[in-house]
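The chains shown are only part of the set, and none of them has been moved.
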Amino acid sequence: MIIILKKEATKANADELLGIIEAQGLKPLYMPGSERTVLGALGDERVLATLNLEAHPYVDRLLPILAPYKMVSRELQAHDTVVDVDGVPIGPGHFTVIAGPCSVESEEQIVESARRVKAAGGKILRGGAYKPRSSPYAFQGLEEEGLRLLSIAKEETGLPIVTEIIDVHDIDVVSKHADMFQVGARNMQNFRLLRELGKSRKPVFLKRGMSAGYNDLLMSAEYILSEGNPNVVLCERGVKTFITGTRNTLDLNAVPYLKSKTHLPVVVDPSHGTGIREMVLPMSKAALAAGADGLMVEMHPHPDQALSDGMQSLFPEQFEKLMEVIRRYAELEGRVLP
Amino acid sequence: MIIILKKEATKANADELLGIIEAQGLKPLYMPGSERTVLGALGDERVLATLNLEAHPYVDRLLPILAPYKMVSRELQAHDTVVDVDGVPIGPGHFTVIAGPCSVESEEQIVESARRVKAAGGKILRGGAYKPRSSPYAFQGLEEEGLRLLSIAKEETGLPIVTEIIDVHDIDVVSKHADMFQVGARNMQNFRLLRELGKSRKPVFLKRGMSAGYNDLLMSAEYILSEGNPNVVLCERGVKTFITGTRNTLDLNAVPYLKSKTHLPVVVDPSHGTGIREMVLPMSKAALAAGADGLMVEMHPHPDQALSDGMQSLFPEQFEKLMEVIRRYAELEGRVLP
């Protein structure tokens, strides 16, 4: 940690801080300059987080040297994590496609979806039972009944299930039906939920928040790992920017950036990342090319009758086409569609 | 609702949609143009939300005419709502200052805070017992013990209490100690929490999410009102932008904009909105001048020892100064510090 003092800070102020640093077992450094005095604290600067040094009246600002996360860091674990979702791997060597409708709407709809996903080569079924919707007047999901329908779809096709969990107190019921918990963008910083999911061993599919920086996302994953669950998949799904025309701005920079910092797999959701059906194919290819470990794609048997997100859902034929194209890209990258 | 069809849409496509519109009890309009066909649906277009028209393959886009919210709208209720927090009003005619530390840390700290807040003219005490922190290694709050300490501070000073609630299942315990629920920025779209708070009659202090647009915030308030609780206070606390130097970008445009659309009170939090102690005073004055109904300000008896947000917390003397200055501004606006 580098600590830049305010112009008016005296030698006594500096000494006080140096004492605090030393008391924490860190190596203190004193660097008086012509314009500013700069202090250093060498060692595991995370112990300084609790000291709140930036609140001192004569501290101008802190410049951290180390990343704020630990367990998710590639510095701690150099090799890539492969997450196993009921037998389906997500991680290097593979390119795993998760697909299905935005919401579970009926048995017929979800079973038909699962069949089309499986036939085309998708490996995990998605489908929302609990739907966070910005309007109280919009369809909110079938809830527990939706979970039950997902189980039926799994029985019919054998596809593992990922579905969103929006509250700590649904962990048991969701756990019974799902093979992977999905944490949605709006809950990426629901830290109590993250902690509780960290106590499970079931994989967690963690979507990036709409205005989450890279460190924010990694710190949210750190919450889960620090409780003991190493099975976390990160998902880039677009962020909120000044840009209109698309629903979100898909930040594919996130893929190589995150993969250089963490050993966790990174999956891309081009459906939310664009909001436009016709853009899902090119952005899926781009995601793979950028180094993603898989996709989460919205597909619906009848998008024009979908109760949510129909505009960005693929028709089954479009999904088949996507899988065909993706397969050729995956080969180029030496990745297997598991 | 205006519905713009794709170039390739035929008369038959248009007729199909016009039939759907009519079946919903809306007045359909057919406007064939030289370049595009445009349809209209006049009436309460919110009934169209469930129809998912934008997912139709020959619909290019929808242009809503009406706002997506209803009960929070000034069109439904022209006069301003005054929210009563255990005897303290928030709303027009008043300028209500809520103050206190970021976190409750000890009995001494919170009681001392309450005394200083009250002495200077603050009317409601804030203090966090449950703290959502981006790092799992940071102080997470005293939880239930913190709530108990807030009650002691209330007994000592008579100040009503506002404190953050982060989970539906804490409603009972928080309710016992708090006079107003605070929903933090990260929970602004925790719709289950909003719904449950809507079933209470206790006031809700709803902070704007870090990347929430105006309609997003109003729709979150709509969740609460639509369940029966009219006592909602909106809070502008800064949004996430490309700007560095300040912690957030305080969007004071939100004050007159929101007040033109809704009858709910709007309060500003200049502490989170700037992240810099020295900027709290000028931005507090600006908030009042922009038409805010009050402030939420962080003050700590010893900011340099605070366990969170010390950098943006005022020293008690600074808070006294702020109240003095604010008082003169409030007079100019014909507002009473209740």
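Letters are used for the chains, namely A and B, taken in the order the chains are written, and counting of residues starts over at 1 for each.
Keep in mind that, in the parts below, contacts are C-beta pairs under 8 Å (C-beta built on N, C-alpha and C of every residue); 3 or more make two chains touch, one makes a residue touch a chain.
If you're wondering where the values come from, they're calculated on a predicted model, not measured in any experiment.
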(message) Assuming all chains share one sequence, and 2 are in place here, what does the full complex add up to?
(response) 4
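Everything that follows uses one rule, which is that only the chains that are shown with their structure count from here on.
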(message) Suppose each chain is reduced to the average of its Cα coordinates; what separation in Å results between chain A and chain B?
(response) 26
(message) If we count contacts the way the header does, which residues on chain B are in touch with chain A in the complex?
(response) 46, 49-50, 52, 54-57, 68, 132-140, 166-169, 186-187, 189-192, 195, 210-211, 216, 219-220, 222-223, 226, 240, 303-311, 313
